[in-house]
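Missing here: one protein chain of the complex. Every other protein chain is in place.
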Amino acid sequence: MEDSVKHYCGLFGIYGHRDAARLTYLGLYSLQHRGEEAAGIVTYDGKQMHAYKDMGLVSEVFDESSLHALPGRLAIGHTRYSTTGSSIVKNSQPLLVTYAKGSIAVAHNGNLINAFELRQQLEANGSIFQTSVDSEIILHLLARATNKEFEDDLVECVQLLKGAFSLLFLTEGKLIGCRDPNGFRPLCIGRLNNAYVLASETCALDLIGARLLREVEPGEIVVISAEGLRSLRPFKEQQIARSHCMFEHVYFARPDSIVFGESVQHVRVELGRQLAREYPVEADYVMPIPDSGNFAALGYSQESKIPYTLGMTRNHYVGRTFIQPAQEIRDLKVRVKFNPIKELIRGKRLVIVDDSIVRGTTTRARVKSLREAGAKAIHLRVSCPPIKNACFYGIDFPTKKELIANAMSLEEIRKFIGVDTLGYLSIDGLLAAVGRPGNYCTACWSGSYPIPFGEEGDKFALEKHAGQGCG
Amino acid sequence: MEDSVKHYCGLFGIYGHRDAARLTYLGLYSLQHRGEEAAGIVTYDGKQMHAYKDMGLVSEVFDESSLHALPGRLAIGHTRYSTTGSSIVKNSQPLLVTYAKGSIAVAHNGNLINAFELRQQLEANGSIFQTSVDSEIILHLLARATNKEFEDDLVECVQLLKGAFSLLFLTEGKLIGCRDPNGFRPLCIGRLNNAYVLASETCALDLIGARLLREVEPGEIVVISAEGLRSLRPFKEQQIARSHCMFEHVYFARPDSIVFGESVQHVRVELGRQLAREYPVEADYVMPIPDSGNFAALGYSQESKIPYTLGMTRNHYVGRTFIQPAQEIRDLKVRVKFNPIKELIRGKRLVIVDDSIVRGTTTRARVKSLREAGAKAIHLRVSCPPIKNACFYGIDFPTKKELIANAMSLEEIRKFIGVDTLGYLSIDGLLAAVGRPGNYCTACWSGSYPIPFGEEGDKFALEKHAGQGCG
Amino acid sequence: MEDSVKHYCGLFGIYGHRDAARLTYLGLYSLQHRGEEAAGIVTYDGKQMHAYKDMGLVSEVFDESSLHALPGRLAIGHTRYSTTGSSIVKNSQPLLVTYAKGSIAVAHNGNLINAFELRQQLEANGSIFQTSVDSEIILHLLARATNKEFEDDLVECVQLLKGAFSLLFLTEGKLIGCRDPNGFRPLCIGRLNNAYVLASETCALDLIGARLLREVEPGEIVVISAEGLRSLRPFKEQQIARSHCMFEHVYFARPDSIVFGESVQHVRVELGRQLAREYPVEADYVMPIPDSGNFAALGYSQESKIPYTLGMTRNHYVGRTFIQPAQEIRDLKVRVKFNPIKELIRGKRLVIVDDSIVRGTTTRARVKSLREAGAKAIHLRVSCPPIKNACFYGIDFPTKKELIANAMSLEEIRKFIGVDTLGYLSIDGLLAAVGRPGNYCTACWSGSYPIPFGEEGDKFALEKHAGQGCG
Partner (left out) sequence: MEDSVKHYCGLFGIYGHRDAARLTYLGLYSLQHRGEEAAGIVTYDGKQMHAYKDMGLVSEVFDESSLHALPGRLAIGHTRYSTTGSSIVKNSQPLLVTYAKGSIAVAHNGNLINAFELRQQLEANGSIFQTSVDSEIILHLLARATNKEFEDDLVECVQLLKGAFSLLFLTEGKLIGCRDPNGFRPLCIGRLNNAYVLASETCALDLIGARLLREVEPGEIVVISAEGLRSLRPFKEQQIARSHCMFEHVYFARPDSIVFGESVQHVRVELGRQLAREYPVEADYVMPIPDSGNFAALGYSQESKIPYTLGMTRNHYVGRTFIQPAQEIRDLKVRVKFNPIKELIRGKRLVIVDDSIVRGTTTRARVKSLREAGAKAIHLRVSCPPIKNACFYGIDFPTKKELIANAMSLEEIRKFIGVDTLGYLSIDGLLAAVGRPGNYCTACWSGSYPIPFGEEGDKFALEKHAGQGCG
């Protein structure tokens, strides 16, 4: 994977632990790969809510004093990717507000496809919006619900949402998790002694020593309170239609996580094995683009019996800022991150494995640096099919025009990138790597969207609007 | 004045200048004394709104890059005093939101006495609140108004507000200023070439070279747009009842400003003259508590013919943070700010003049340091009457219990502070210093509130609520 | 005084107090006016030295944690003015080194006129220099001295120095103060219970509650150790020739300090009285340029019987950074600092009093703003003579060419500044304000230098070199 896809968001919540804020900090720490640009935590101490959020990595946003200012046994937290704009902190999550029923905070992973519509209706009825994130819409809907019980408001509100939404709510006494009926984004439930934990990925449970209970099911609301965990089912059986994001397995999730009931590293190794079956080649070494191709390369090596090696050294100090020299050094950006090991590569035939290609420019520069290091032949294997379509469920791909698989034929891509052979995994091969292939969304590759939408005009509004939201 | 009164807020807006953000920055710079804890600017560039705000002094909040990110010919800005709480930036102003009629920003100086009531009604109807400032209430009211024209919404909304409010609004094309029918807080209109300026005090006009046109009148809304300045009058004639805050003249406003049509330095000199007439005494020197007593001391000296001197050196480097030694040095806090000049004071009879006494503890420490420097006699003269009552119109005095004039008799205060004689200006003397005495509010001294309020219960709610708002 | 003269340095040391670092911090706080650009403290805890220094105001450089890291009962501190260059922290003081006799720290106020010469000799003998401050020369001289006793080294080394030097040393167990035989720069001794204090000005003693014992005498070394205070006299009687810097009284020192045995405020009032006698005029008001002309204006008012007033409001928030608007506002820099009070000035004849004029440009801009505020006549009175000569003893004036009094005749200056009449105090009048006129250096006005120097070549070297040092 190149740098051109924005990650989306990570969620973590805990109920009933005296160290709630710090455990949430740790949980977000292990979900950092899901959103590097902002982080926030809201806690409830039995009397009031406390919030702290800022731009930056989890380790930059929080310190001893900010965590100290977040007392309480209930907490939810959020990591988020970048957007632009001057007063950007206000767009970070969780969002905390007060309304007629008290204080409530929300954190969201996903994308509402009817966000624009809902917001227009709310504004028409006198709502004001202080942010451009979907979560604020959800809070307005809750505030306008008029049931006696909060749970009824919640059920009513969730039924109005269309699209991808894994949600955490924190009220004055309850931790709530919710997942859309398609189950686009992951959300799991864990247990740490007497405390309940909700998290986007199981790696967050591992870090704090919690054990995995189960996933929040598609279309389920779990309400954790003094009475324990209760499950609400706002959707009818026929509305539930699993379409998990396959890209979580291909790229987003950490390899040590279990998402959608399957081990991510295992799926990735299988993708690599499948790729070796679909696109075999004679070569001296199989090597990954570190670290995105690591497990698929292992699978390819195991299936093909071609030895695995590490042909590029990754500079672990590469951060977000990097100063260019006045006189441009060719491909500096690529080289500063990965340096090919000439002594290893010279005169060798290489299979290089990566998880996906988006724009193709970074891959091209890397291939060039391998050529310069003396590679005799370079065979590129990609562990997913060509990405051709926009995602409306939370991934912020470049525009269709910028996706190389829309702009070029496979042969053109091969030439552009400069490899001897190029193999993309087939959709069938992709789905063969998971245990329940029917449960996955493949829209970005296949164009087959699990939730239908109306005319072109609508779609445009969504696309335009998606740029503002979180994902 | 001791350090125990929180300042309130400063407002500045400009319409039609290509350097709008920078001029607003300068305007806020000169209004810094009205609020030292946060600052913000919102601009409109013909297409969209831009906002930047943060905690700190104006000079700390803004730099070249933040001002650069505020393009446009329309701007409003705000300086604000401190509150507490973790995510406090969100309480700073201007507040910028979008609603059915587009984007709008608001900045507020004053205090709504029906804030609690209005907020409860709004929440009951499904509004969510992200801050605890009065301005958010005003925005919700605007968003729920259903007139065709924005000006009609504005008129309708302003009629619902009770209390003190000088307001600036920025919409997509208009700069609006508004003042409550009592005219508690100042707001003036200036002209800089073709641009219009709105500012809390005229010193902001002076700095940018604008000339004073007139005040926004009590109960007036001025709408500045491409068609020039138009005036709306949402209140009936009988609702208009001028009750300007006399404390602006005594303490808040800068001496080089004109507020409520009168020169602040002139009023202060007159207060000092009046004080000399009410409480004459034989002495060697008249000296001010720098700089709060400067002009009243000049007036006292002129009237009494006792020579004026500067008996304390003010350390101009005293900032907001100051590290205490482990072993407490007696009266260090007082001494670090002002050091009595022993050579000047030793053996002398002094009249010291200050603008007001709130808790009395700082004054006491200062008097003690003058005694230690060898003063033979110390006569304290205060250029306003004893402060005994809460202000509901925007000044955040300590609680009634903490006000020394409630806790002690005049003789007890004299003994507590440790002076030979003590003279507080009378209410009549106070009002004699201004040209139109009937136009002023003297509630904090007289207990006579210009806006009646209901039962005790209400008043409590207000007091509690006032702690959250801006002022 | 305009902004064109760099301040120089402030010194503070303490022996025998468990809170040594914090008291030094306070001492430096009150000496902040002597150097705003860097600050440092070195302490000795009985076992080792601890140092902390950085660029910035005292209150910015130190915080709880940095003071906490400075344990011990002995400390010296230094505030310093700005220089340029990238790794500038290393030029800040005190300078701490180790050499054959252990660790030693030094802090310096003044300027060595044989610095260049001494440094050349030291380098010729193999010394390396890591900074460009005079203090490093002094440490090298000490390190090369070969006496058995440290005090003998000190005596030997001090005899080699020519020029202005008030010095503090901290060794592993001793606090040492030293003043050049001319006594150019002040240095006083105080007592706080059992602790000894050394400070540039008495205002530092006042702040921590110490009492003034006496000055370190010109040509004296005081050694404070477990045995108490001992005095060394490295110079012969005939070498002692008091030539205190008169500019300390005119401008540098705080008005509440006693320097060279005289009350600074008292001298300044006398300068103003003398000025009124030398340059009487008919006027409505006497007003100072705040705060530099405050006391001289009081003196002028007292002597002339013309009422004193405050015609300009000083903005206390003006800091070191200030952002200019894109479109230049005329005289903005001047106005942002002081705003003339139009209501007070309009139609009035004013005597304005300042302590000195260096380049004249700032004064000119201020006069212009008073004219625009409507002043009918402006009479400028300056409480020292025209500054025409460089100072080799620690004041960093602009070059001779930039000094307005060298470039123009008095009448030209009057016209340039734009006043109706202009009066500079005479040298005789200047000296009449102090009790022991023969003890003062007047070189910058009179050109009569107390320490002769050789040929022009030397002088040039000095001037060039002076730019690097502290002063």
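To keep things simple, chains are lettered A, B and C as they appear, and every chain counts its residues starting from 1.
Note that a contact is a pair of C-beta atoms (placed from the backbone, for glycine too) under 8 Å apart; a residue touches a chain by one contact, two chains touch by 3 or more.
Being a predicted model, the structure only gives us computed values, none of them experimental.
Taking the full assembly into account, the omitted chain touches A, C.
Note on the undisplayed chain: of the listed residues C:His17, C:Arg34 or C:Lys53, the one touching it is C:Lys53. Of the residues in chain C, those that touch the hidden partner chain are 50-53, 66, 69-70, 86-87, 89-90, 95-100, 123-124, 126-130, 139-140, 143-146. Summarising the interface, chain A meets the missing chain with residues 18-19, 22-23, 25-26, 29-30, 32-33, 57-59, 62-64, 67, 203, 206-209, 254-256, 258, 263, 265-266, 291, 294-295, 298, 301-302, 307-310, 312-317, 319, 321-327, 329-330, 332, 335-336, 339-344.
Note that only the chains that are shown with their structure count from here on.
Looking at chain A and chain B, not one chain touches each of them.
Chain A and chain B have Cα centroids lying 49 Å from one another. Here the CA centre of chain B is 38 Å from the CA centre of chain C.
If each chain is reduced to the centroid of its CA atoms, chain A and chain C end up 61 Å from each other. Counting partner chains per residue, chain B shows two or more touched chains at no residue at all.
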